[in-house]
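With one protein chain held back, the other chains of the complex are shown just where they sit.
When the chains are written out, they are named A and B in that same order, and each has its own residue count from 1.
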Amino acid sequence: MNSLLLQVCARITSPLQIILSLILLLRGHNEPGGGFIGGLVAAAGIILYGFAFGFHRALCLLPLPPISFIAIGLLLAAFSGIPALLAGQPYLTGLWPNLSIPTFLAGNLKPGTPLFFDLGVYFSVFGTVLLMLETSTKNENSP
Amino acid sequence: MNLLLVLPIFLPLVSAAILLLIPSAKLQRWIHIAACLAHFAASALLLCEVLRKGITASQLGNWPAPFGITFVADTFSAMMVLITGLMGFLVAIYSLDDVSSEHQKRGFYSLYQVLLMGVSGAFLTGDLFNLFVWFEVMLMSSFVLLALGCSRHQLSGGVKYLVLNFLSSSLFLTALGLIYSVTGTLNMADAANILKSSPLGISSMSAAMLLMVSFGIKAGLFPLFAWLPASYHTPPVSVSAIFAALLTKVGVYALVRVFTLIFTIQVDFTHDILIGISLITMLTGVLGAAAQYETRKILSFHIISQIGYMTLGLGFFTEAALAATVFYIIHHIVVKTNLFLIAGAISKLKGTAELKKIGGLYAESPWLALLFLIPAMSLGGIPPLSGFFAKFALVKEGVSLHAWLSVFVALAVGILTLYSMTKIWAEAFWKASPNENGDFGLGDAPDPTPTSSTTPSLPSLPASFWAAITAMAAVTLAISSWPQWLFDLSERAAAELSTPSHYIQAVLHSKQ
Partner (left out) sequence: MENLLAITIGAIYAFSFYLLLRRSLVKVILGVLLFGQGVNLLIFTAAGLTPDRGAFLKEDGSLQPPYADPLPQALILTAIVIGFGVLAFTLAMMHRLHRETGTDDLDELRSDEFDDPDKPAP
């Protein structure tokens, strides 16, 4: 697809979508949002860019291949349960250290182990959607 | 104990992720082996812990019992996780030289780890919906492992496998909906606690039957086993061996868990159905095997008939019969996996597993013949070997319950099993190679080196094949020589299964 209008829009909205996905991720523990939605929105940003400029170029934007995102996400989620074990609690118990970091978009951020779990979900969903995209567009090019 | 309960799931998950990140094929192989060994070690520690402290439970995320997800290990589930770890490790060794580099590139190792994770999760969870999720984890990875490579017979077998298993999962979910509407909980211990007082109503009885059908499909019980022989002979040998070891047994495990813990009120109805189904399963499986001439197909049908023995013990529903079931499952997993690996070795040597096209293996590879004989005779139930003790315990319990029909069928199926095993023995090992008889032209054999069967210069088996096969035969021999310790374990597991109050107590009143 070669549309100037879409290309101009995509250049602006794609980064915005990534930022929006981060906001969704950070506010997700107590309010609507979270890693799953955040990952989908971020992937949608990349896909929009792909519609405007071609999927190959969109995937080249990423620092890592999609499958590595899945792996990193799985590792983050799996290890987010470990601190609880070290503290003598059951696996995956949420630990909230007494910290509060001001972010200017999503209120004050309280980092805890569930945040890392959510981050893991975010990366896995992001990677999965992009992997589907990568596989299906690859098939189209070489039938 | 929190740590030990999670490790059999945590380790495969982490290693699956690491394997995705690492591009080097050589490094992947070592990580694959190390991960399986670690999983095995963790499951051994878990069993020790359970033997020392009794039933242990861990409430994930520290949500109290009926609300959160509970992980429980009693002796039965810890034994199942341990045998999963052992088989996972040995088949992993075998897979090093069995799986093509094409498969490795497409993520065989990661999928294998995910499969181990799903199976261990299904054994350890104490929550029905969580059980469904682990089933799906296991099935998704097995779908992909089955279809990797995309040859046409893999695909057509895979489609049947997929559709029937999806049907089974949907029936399982339907049953969950019904159980939730009756009890308001999906925690197995809590549901058992609520359902134990009154006779089953329409909803809970339909849920029980739906669960029986659903787990029956997964276990390969009588009317709906068609997916198993249609698909198990198509993927690479290590994949079908690990499937044969674990997948159907998860179905059996779920049946045992649900029908010893939750639905124990109307035993004369539910468990009598189980007995009937088991008997028909045993017969159809063994008769189906008699008609086959492909090694792995014969073995697939035998899985079905042996599953019948396991659920027969559950159907009797006495403590001794449950102990026999547990013993049977453990013995069967080792033996059947080994037979699949040997079938793989045969087709590696001969280029095909069609019994009519091969022969003369006894002369060419007497060690393989000996190693085949151990699990084959054990499967048939020949006295000094482990299968004899398993069948003996079951039949003895049948005699003391005066279930003469069951005893008769169990013995007859044992003899028919022996017939199939001697068929493989006679066709593959004993008879002369068909090329020498002139039955088949050389052009017929898909052997890459057509002269190999006339001259003794066979393609030799890699060391990893020998290691895995010999280790499994050694496990069988160990069980056969000292059956008492496995019997003690099985009896302990059966004692826990037949007094569900301990399990309920451990889950609902655990400190954490």
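Here is the rule we go by: a contact is a pair of C-beta atoms (placed from the backbone, for glycine too) under 8 Å apart; a residue touches a chain by one contact, two chains touch by 3 or more.
Owing to the predicted nature of the structure, the values given are computational and were not obtained by experimental measurement.
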item: In the full complex, displayed partners of the excluded chain; value: B
item: Candidate in contact with the missing chain, chosen from B:21, B:140 or B:369; value: B:140
item: Absent-chain contact - pick from B:2, B:231 or B:365; value: B:231
item: Candidate in contact with the missing chain, chosen from B:145, B:162 or B:468; value: B:162
item: Missing-chain contacts mapped onto chain B; value: 129, 132-133, 136, 139-140, 143-144, 147, 150-153, 155-160, 162-163, 166-167, 169-170, 173-174, 176-178, 180-181, 186, 230-231, 233-234, 294, 297, 352, 354, 444, 446
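In this text, only the chains that are shown with their structure count from here on.
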item: Inter-centroid spacing, chain B versus chain A (mean Cα positions, whole Å); value: 37
item: Chain A - residues contacting chain B, complex; value: 67-68, 70-72, 74-75, 78-79, 81, 84-85, 88-94
item: List of chain B residues in touch with chain A within their complex; value: 2-3, 5-6, 10, 13-14, 16-18, 20-21, 58-62, 512
